[in-house]
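The structure follows.
Missing here: one protein chain of the complex. Every other protein chain is in place.
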Amino acid sequence: MLTPSFLLAQFQSGLTAAMFLFIVASGLSLIFGVLRVLNFAHGSFYMLGAYMAWQVTQWLGAASVSFWIAVPVAAATVAILGGVIERLLLRHLYGREELYQLLFTYALVLILGDAARILWGTQQLAVPRPPLLAGSFDVMGIVVPHYNLFIIVLGPLVALGCWLLLSRTGTGRMIRAAAWDREMLSALGADVGRLYTLMFMAGSFLAGLGGALVTPVRSITPGMDVDIIVECFIVVVIGGLGSLWGTFLGAIIFGQVLAFGILILPGFSLFAVFVLMAFVLVVRPAGLLGRPVKR
Amino acid sequence: MALLRRVPWAVLVFVAAATVPWLGSRFYTFLATDIAILALFAASLNLLLGYTGLVSFGHAAYFGIGAYTCAILMKTHGVPFVPALLAGTVNAGACALVFGLFCVRSSRIYFSMLTLAFAQIVWAVCFKWNSVTGGEQGLNNVPYPGLDWMAVIPMLGDLRAGDRYYLVVLVLVGLAFAALKRIVDSPFGRILTAIRENAERAEFVGVDVRRYQLASFVVAGAFAGFAGALFGLFNRGVFPDFAHWSKSAEVLIMAILGGFGSFWGPAVGAGVLVLLNQQITSYTQYWPLILGSILIVLLFVFPGGIVGALQAAVRRLKERRDA
Partner (left out) sequence: MLEAKGIAKSFNGFAAVGGVSLAVPAGGVTAVIGPNGAGKSTLFNLLTGHLVPDSGSVAFQGRDITGAAPHAICRMGIGRSFQHTNIFKKLTVFGNVQAALIAHRRKAHQFWTRSEGLYRDEALALLEALGLADKADAVADSLSHGNQKQLELGIALASDPAMLLLDEPTAGMSATETREAIRLLERIVADRQLTLLFTEHDMEVVFQIAQKIAVLHQGRLIAEGTPAEVRNDPEVRRVYLGGGH
């Protein structure tokens, strides 16, 4: 069973899962890093991204480009929804206790979950793989779908893009400063409100993007929102909440442990991930690359 | 007003609730049992939410653990009611201890994330461990506790089994409420409120904050397990839904709806939400949507919940009278 090709197959499927997870979790981490709000509805945005992608491909029909239009449209729609929610509702809770922000995003989980059920029903939906990436490679006797390879390349590109935006642009520097000290930032005259909306939209965009990209390989179901948010939580706990590269590392570890955990506990590989998370919490409570919090 | 406060409301409600079986309706007894158990469940959550200031998104896990432990012992192993109930309570508390060790680390945000994550794993165990938990189908036909001894008590002889069980639940829930009240009114309870108000300051009056948060989590988990054990028997079966995150959401909203700033608020919230659920689910299946909308309205308009709003109204009346 432990042939090199089997190990390679597990490795690539773990890496693919990790990159999906990273794209979504990085949005959660970015929002938290700047707004200090943990968005429980981030998984719901991911789910909406998936449903939107399905919807757009339905409208466009079987055209070979329909998937490539659906993905950005879905992600942008989710980003706009995120922006609207931040502007109209969440904003009014910044001055209140942490508790109210948490409960607010939690209420969104309930509402968006049911809204998706009303709009799209409870049936499993699927989007076909885009024709451009429908094929697969044959490497060392295992089959690697082109689509998986695309995701494995896209994940690091997203990470690099985020990092460049944060470290090389003026807005990015402001964003990092906001994470460091938001009072000082507003004293410097930056429009913190606009920055927050922008950041919430960017984070939501990543959630929607992840949801849209996952449609060709996983079926779209109600309930995918809570599954992904729990996975995202584990990733950011392992990697460090608010740290981009920590999230990246956490996602890779999550994916690999899940893929190889099957060898130890068939059917229960999620438990292996929990054991790992518990271990990280004991040795590094702030996560592998997280900034230690004041106690 | 002072007179109003001197009325022993809790005792009155208890006595009134004890008359429900004689109303002669199975449905009323059913509703009253449901409310009594969920009221305790919500009050147990409030030890965390209202007193310690910790938001748990996975409280149903301990409700589920209590329910499964008690039901498995009674159905599979033939254990009598009282030891099974106690085992459910203790096991829920023990699991809360293990998970809590991780949940109270770092910050309140980590607490909320991890409670949800651990609850999902409890749910997954209930859902997948077919040989013990019955998997997706759950465990059906869990035996009722033997309540024939109640026949010797005057007036209880000709009650139905459901009514008898309701009276047992009522007494046990009443005792649990008395115990919880005693805990929140103790020095321990005072320290929990101090932690809620300002963990940093509490740490610097010499309180080991994490240890007390953990203690609160264990006590809350044990009471949730107690409620869960009673609920499983009432339901005559236990299902993975008991530990599902949506159940955690429901109990959280009960507590906030009633008002987590007061001891009895969550119990009131449980009563209102159960009745509301009865009404609404006959019109629509979108119960979570309603729950979420209720929560948002509460957060923006009535953060103190029903009891908080009533207290504010009473205060305003009083001020107007005094003026």
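As written, the chains take the letters A and B, and residue 1 is the first residue of each chain.
Definition applied: contacts are C-beta pairs under 8 Å (C-beta built on N, C-alpha and C of every residue); 3 or more make two chains touch, one makes a residue touch a chain.
What you see is a predicted model; the values in this text were computed from it and never measured.
When the whole complex is considered, the residue among B:A202, B:L230, B:L291 or B:I306 that touches the unshown chain is B:A202.
The residue touching the chain not shown here, chosen from B:S25, B:Q137, B:S186 or B:Q278, is B:S186.
Where chain B meets the chain that is not shown, the touching residues are 182-183, 185-191, 193-194, 197-198, 200-209, 212, 215, 219.
We take it that only the chains that are shown with their structure count from here on.
For this pair, chain A with chain B, the centres built from the Cα atoms lie 33 Å apart. By the touch rule above, chain B contacts chain A in their complex via residues 53, 55, 57, 102, 105-110, 112-114, 116-118, 120-121, 124, 128, 245-246, 249, 252, 256, 286, 288-289, 291-293, 295-296, 299-300, 303.
On chain A, the positions that touch chain B within their shared complex are 32, 38, 40, 89, 92-93, 98-100, 102-104, 106-111, 113-115, 117-118, 226, 229-230, 233-234, 236-237, 241, 267-268, 270-271, 274, 277-278, 281-282, 285-286, 293.
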